[in-house]
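Only a portion of the chains appears, each positioned as in the full assembly.
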Amino acid sequence: MIRVAIIGAGGYTGVESIEILLRHPQARLTYLTALPEECGHVADIYGQLRGRCDMQIEPLDLDKLAKLADVALCCLPHKVSMSFVPKLLATGVKVIDFSADYRIKDLALYEKYYEPHTDKENLAHAVYGLPELFRAKIKGATLVANPGCYPTGASLALAPLLRNNLIKTAGIVVSSITGVSGGGKKPSAGFHFPYMNENIYPYGVGVHRHMPEIEQVASEVAGKPVELLFQPHVGPFDRGILSSVYCDPLTTVSPDALKKLYQDFYKGEPFVQILSAPPAVKNVAKSNYVHIFPTFAKGKVIVFSAIDNLIKGASGQAIQNMNIIFGIEETLGLK
Amino acid sequence: MIRVAIIGAGGYTGVESIEILLRHPQARLTYLTALPEECGHVADIYGQLRGRCDMQIEPLDLDKLAKLADVALCCLPHKVSMSFVPKLLATGVKVIDFSADYRIKDLALYEKYYEPHTDKENLAHAVYGLPELFRAKIKGATLVANPGCYPTGASLALAPLLRNNLIKTAGIVVSSITGVSGGGKKPSAGFHFPYMNENIYPYGVGVHRHMPEIEQVASEVAGKPVELLFQPHVGPFDRGILSSVYCDPLTTVSPDALKKLYQDFYKGEPFVQILSAPPAVKNVAKSNYVHIFPTFAKGKVIVFSAIDNLIKGASGQAIQNMNIIFGIEETLGLK
Amino acid sequence: MIRVAIIGAGGYTGVESIEILLRHPQARLTYLTALPEECGHVADIYGQLRGRCDMQIEPLDLDKLAKLADVALCCLPHKVSMSFVPKLLATGVKVIDFSADYRIKDLALYEKYYEPHTDKENLAHAVYGLPELFRAKIKGATLVANPGCYPTGASLALAPLLRNNLIKTAGIVVSSITGVSGGGKKPSAGFHFPYMNENIYPYGVGVHRHMPEIEQVASEVAGKPVELLFQPHVGPFDRGILSSVYCDPLTTVSPDALKKLYQDFYKGEPFVQILSAPPAVKNVAKSNYVHIFPTFAKGKVIVFSAIDNLIKGASGQAIQNMNIIFGIEETLGLK
């Protein structure tokens, strides 16, 4: 039985991780921590857990963590995360980190989009936790950087094309729409119901922090630099990311051949489904699946992918990574 | 041309009032004020006004108000309102106040539900601005207390029954559901999109401040004390209040007779529609209409009413009051 | 391992039952049937099952059913159901019926609200499957009538009051709001997105078929006839029923005493949670829990209950009943 701690259990990815772990047959929640003002009984903080989880969320105590947990899901925001992760690792637990702090290997790039990095040592050995592309490295890793929500959907949509050298590695457009839970639990004017409801809008034009992350994964898969434009939008629904990816093919390719290519690439993957028609985010809500539909039209290769931003885009993928790290069946708790 | 100032133009009732006045053929917006941090060009604060209204929202200057306006719509919260209204009145303008401060005539009751009243003088002569019931008093009034959103829908549903002595004056239940704009523009956890969406919940059980207001109107209409339970709920939509009113009849009464009674009671009213089937809030969205359906079933008289909480429940009703005060056609700007 | 067939797997309660059974450690889906036009691979009919369930939905073959299943979840509409249930029972399987056909014991009442009953024999021994109130009878039953969605929430809200003789048995108002999935999978004008969205409306005034069902349960619990008005509304969300129940107490009773009473009444119940504040439907979404908040205000006892209409109000409750019938742990598949 894997003993799991959640650091930063007061946010959406924290509660999603709790929900998954309550169903996990070989893992057990042993320790929940958050900022002092977010502490208390989980059911008082998350009404949906009433009767299902009888635990307290407490301020972090590293000694307690060391005694109680084999692995820590670190659900802290970037910058905060890299100040805690070294301490977490020092207790001997494995760490799956939800922030961006250990995702971007190019330090200058990280520092351009985020802030000065304060834990280069651990950055060096952190593994990017996208199992479908990097499973071998995740096995036995000590520190896994759990991918961003947008990069998960975008990377899985692009990987078969790039690995097979089918598209130009410049000029790619990733146009994505996220549900509002992607913006986190903190109330704000942009996500106030009377503003967000009946609305949809783009944001982060040309500057979103997930752009370099997608480019990094895409470049690694392609074996050469990939340049793309990532454009996020937010729409009036809770969960899900739909990514519409537009690429220029190097040669004409039929929709059927594309489908075959994707099926082969993701053969045996437990959470990837290649569709014959466009995906709908509702069909992946509350699941760890990614639905992908690749096709060709008007001279473009178009790939659509749909995930649940909080599950495959965060907590579900973290548990998938945990299962891989500990060498247990990868789908436990997730099907 | 009536010159109109809006005090507190930075909130939802402010912008709704602006929208109506932009269409009003005999009134003109001349002055918009708000808290310093809410000031600026209206189009920067309300994107939907871009190109439609080229005015600045400024901090309140009483001298300027006196010069520029014949009437002030005072869209301030309670307590703040009664600290400003005496000053507004002192400039010679007429005031239509959106807060609760001048609605409740029983001082002890006001102070039980709100706080100590600091402007008893003006409270004494303020007129409760529900035109369908108190039109005569509104004509020529200097200070009109614009009714609360819930009390508007509930009072218009109950009035014909109470005036005609058809129901018991105790045990009435007013069960209402409001859209989220009723909670105002300020972001909060309860109205954060990922919480409010796909949700509905009761609140203010037994203590909502609109309960005594509804009782006051009902008692005045009945000519004797009326006691009722008002229970509000909030649901995942922007606009509208649906009130379901359950009463005990003094005698059995047919649905047809009830319909006739309501049609007679509201004969000639420009904004009241008596339906033959239950109302839907969507049919009154963005309008000053109230849709009412009275019926009888299982020993109860049941009345449903639907309004737009921001229009008939606030800004539309204020303009209706303004039109009455100034003796112009009551429906101007509202149809 | 219990072998489960679903008859009528093409609707919302069918797919919800499938989802629950996929997680059930001691039950296995063995046979799915539907109308010919709804047949095919489950993943083609329900995109959310892609990769999770590799079964065909087929036209019903009674011999096949007899061989493959120990129990049939009969998710057919009323009238259709009572034409199939005798045949299902004749194969020797146990039946949990989702329709109204075996819920109402008073034949005349059933026929008043529905149509002529064609299976009186089985009606006589059918057990009303609300475990919290009738668990003993469900054990070992051959035919369980799975309760209606509204009756589940309303009955559980009322039972402690009626059993303890705390309220008048006339004049009770049950004012409920359902999510749109309650209306089923078939598209219609009333549930077309552009009409239903941003809308809320009452329906079925005085004539809803769940009214006599709630009265039957209430009367049985009270041990004397109970008369009530049930008023449903539909609001713009997928799942959940919030019931606001207004009663006249026989004596004044404190909110704290009410809470204690409910806690005692539902002591040990695995799916009932007594809250200290109003429930929110989002907190029971996708769960088999019922959240109840009883209180006292303005001379009324008020009880709010929240359930997921498709889970505790249909498929979850059916599995709970199945677990009880077969004598296995009642919460299996449901927590």
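Per-chain residue numbering starts at 1, and chain names A, B and C are given in the order in which the chains are listed.
Criterion: a contact is a pair of C-beta atoms (placed from the backbone, for glycine too) under 8 Å apart; a residue touches a chain by one contact, two chains touch by 3 or more.
Nothing here was measured: the structure is a model prediction, and the numbers come from that model.
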| item | value |
| --- | --- |
| Identical protein chains in the complete assembly, only 3 of which are shown | 4 |
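One rule holds in what follows: only the chains that are shown with their structure count from here on.
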| item | value |
| --- | --- |
| Chain whose mean Cα position lies farthest from chain A | B |
| Most central chain, Cα average position | C |
| Chain centre separation in whole Å, for chain B relative to chain A (CA means) | 46 |
| CA centroid of chain A to CA centroid of chain C, Å | 37 |
| Chain centre separation in whole Å, for chain C relative to chain B (CA means) | 39 |
| Residues of chain B engaged with two or more neighbouring chains | 179, 197-198, 236-238 |
| Sites on chain B touched by chain C in the complex | 170-171, 173, 175, 177, 179, 195, 197-203, 205-207, 211, 227-229, 231, 233, 235-240, 242, 244, 246, 248, 278-282, 285, 295-300, 302, 304, 306 |
| Residue numbers on chain B that touch chain A, as the complex places them | 12, 179-181, 183, 185-189, 191-194, 196-198, 236-238 |
| Residues of chain A that touch chain C when the two form their complex | 22-23, 47-48, 50-52, 198, 270-271, 273, 275, 279-280, 282-287, 289, 291, 335 |
